[in-house]
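Read the structure below first, then the notes.
One protein chain is absent from this view; the other protein chains keep their places.
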């Protein structure tokens, strides 16, 4: 085992928390792009599990290309209906036969997508409101041999990189938690809140604007007054949530495009704008940490749907985030940390070409003080890189 | 009301029952062509009902173009699996908006198709084993005005004709009943019998060969012995059935393409050959009376999926069969009857251009003896032509 | 070589020419159903040729399931435009690999379809006005072995039958020639006549009504007067043509659904109703002899697109027509002839289970007089059955 090339360096810029303007976005679970991410990732997990069960090892696949074509709908207070179905095309590559064993990749994909949609967008009647179609071709022949021998660490399939950050800034936490909780505890008590919750946070100095767009579900909204109440309820909830995270001043805006006079409100049958006019596809929304953070370096790589065995873009995006969180939890004195992992095609994935940690330390702490600690954690996590694969296949790691 | 143009004439040929060679075929409910017929017709009924409920009258539509693309499957004793899903494309025309009321034709179609498949091919998991897609365009504008005023008899939309026969010959009854009962009482007790039962009857003189192809369902067949037993069970059942209908000699052949030595048997996961290699489409199989009868004049018109309000091909095919059956039931002395209804575009559908009855009478009966009786029944049925529309919309008339 | 089972018998009914009412229809080359027939057959020929070139023998395929979904159009005097493209889905089965040689069945199919459409519907811009898609699956494994050894006569793949007639009645000739010549010499001089020409002939006693629907091409029609002239031109041409074939009285109706006051005329951008509202599929229109003839026994079999090597439905439909024509040409004294060929699955295709000829002889001629001659011709043609395959593959036999 060669020694890993791990560097720890100062960031040489202000921590994002200290910058004057910060922008953060999260597309909720029911946003058309997120639906595609979610379906792609669920399909990916289902295929990986099928390969393990049937041939004892992962085979080549990537299902990171789901395309959603919006339907049309006629929402109405008390319950409207879908006019034209959403069309969802699952696209990708899969190995369909291996040494005589057939793997029904397309039916596995269809079933996984249906299960996912039923779980996450329950208001959609899959098969009536959504047509789910699939085109999984075979990959190029040589790719099927990429995966290493049993037990060996796989080789990187590309020269790529992943980047992760910790801890989240206040604005990031507000944006992330707003979507997660609206779609969680709040929706449990307020069924009018659909899963298509889009949150934009903008901080200027010490003021945070949180803009939330919530696709309200018509079945649970009887009239315009009820709609107003629903919007107001979200505003209050998000305001309380944000203020529990930050001491900065906070303003919350909900469904700002509404025009009550014209009757233009964000009412839907299913809780997602995919029912009416918003198309979606994989990799266009949240990064692997669940956020879009233009103040930070981001990877363009679509993490969702990629195989988690040797697709280095996926693995290193998940791993870098995981490492950053681990370091920040275990090492004191870090104000901001960025972990970047750069692969080299054909090298074992536990041996990145470069692993660098950029640190903004807290006052009174120098990089030198913490360098060894950080290096040790990065090294240990890289040595266990295949646990990322396992957790991803199990669905224990979120990719968007 | 003008008098109807009804003619009763001798057939001038041998009754089919007396011809030397007779061929009859029926594609069972699970045959790929029949699946398309059935889906198209169910969609048609659902649309008609939706129009009645929502705007109080039928609107223009025709959904007679479902296309099925076969999947691939790996059947296995005890239960195999679908490898690649069947693709079912519902095609047609529908009115999607009428005086401000929207009718969600495509979601109605998808729901109707799913219900139908669940009922008739229960072994298929719709959404996993079958992708159901839909393309319902709008018709040409002027067509939407074809339907007459409330209460008026609609005008024929085409110059077309329908033809019906009664009574069925022995061979026809054998073929028809074989499929109906195998898919009915026999399948109830013998779940290995799938709905894709294809029956060919060939009579030469006084010998009838009944050739049956049954898609056996692998989940209920444990091994080759069980398969042999299943085939033998069908042979016995069909033989008994046939002999209860005819005194002619009967030979029954079941799954004749099997080759036990090569392991080539007709085993399926779902009970339909659509799962593996047999495509299908509407109007390619059974005529409106449920049979393919090359010894008799047939209409090429696809009855399934057409609107039952003014689509004269559909109405006259259903009506002519209905009339023929009524006449034979009520009038004595008829050995064979053919009713043919010829429409003229733009004329009320209760006023066919010609309605002719060709009769083979029994010995000792002349056409003149029964002419008035026949004419009266034909006349009365034509006067009530719109009841055909109602029964078709209710699903009370089979179209294939 | 066993002796062939050939029977020659009297028809026992009136010749169609002598029946009181006769109905005949032909859907022209540009009718949506015919487009599907034509594409399916052209694809079939291209595949057969590719197999012969690449592996020296035909391989299993059937491409008899093309589905057309109509587009929408805005025709206008002087030239309108297609609004939404036609969607054409080529469906079927094809062998894509044989002993290591790959055959690109889908690209062959796409190219063949494009060529065909460019030739026959030249006003269509394929790729802009029509989306041509393809889904050619593999057949079930055992089918790939059906074709016999080199040089041997193939075995019938099914128990099926074909039926052919000769000579055509006057009404049949009128209908057939009307479409062929309108789409031939007449269109050469009158480019406003589109390929979607539908002809219905109805004879009652000695009067023939010829109803023609011609999709006029807007680019060549400047205004309503020009349209009237175009309609009138067709009426005159067809009237002259019909009277050159029959001495019976003839009335010609052209585009009877037109309503000049409402501006509802049969004007199209491309010369086919597929551009606006008329879907189509294979096997729904003309039989193998180019006509729909409800007065005669017909086969339901879709001839177009089937493989011409062992698909017995196709071969026997083409052959029976070919035989009937040959017999009538060579044997005097026949007023009407029907040839029916009944196959038995697994038997060589030159050995039909039954080949029967039903004859209406001319006055003064008995069946016995001509039986030997007829038998000899049928026998000789059956012996050369494989020439049907060759001619079909070369595109020398029309299938619709």
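By written order: A, B and C. Residues from 1 in each chain.
The definition used in the following text is that a contact is a pair of C-beta atoms (placed from the backbone, for glycine too) under 8 Å apart; a residue touches a chain by one contact, two chains touch by 3 or more.
All figures in this text were calculated on a predicted structure; none of them were measured in a lab.
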Give me the visible chains that the unshown chain touches, in label order. A, C
Sole touch to the unshown chain from C:25, C:64 or C:129: residue C:129
Sole residue of A:59, A:302 or A:359 that reaches the chain not shown, by the stated touch rule: A:302
Which positions on chain C touch the chain that was left off? 74, 81-85, 87, 96, 102, 104, 106-107, 110-111, 114, 125-129, 131-134
Pick out the residues on chain A that sit against the missing chain. 9, 11-14, 20-21, 23, 65, 67, 69-72, 84, 87, 89, 91-93, 135, 137-140, 142-143, 159, 161, 163, 200, 202, 204, 211, 256-257, 259, 262, 264, 276-277, 279-285, 287, 292, 294-300, 302, 340, 342, 345-346, 354, 356
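As a working rule, only the chains that are shown with their structure count from here on.
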How is the touch graph of the chains shaped: line, ring, star, complete or other? line
Which chains share more C-beta contacts than any other pair? B-C
Between chain A and chain C, what's the gap in Å when you average each chain's C-alpha atoms? 56
Can you work out the whole-Å distance between the CA centroids of chain A and chain B? 51
Quick check: how many Å separate the C-alpha centres of chain B and chain C? 24
Which chain C residues reach two or more other chains? none
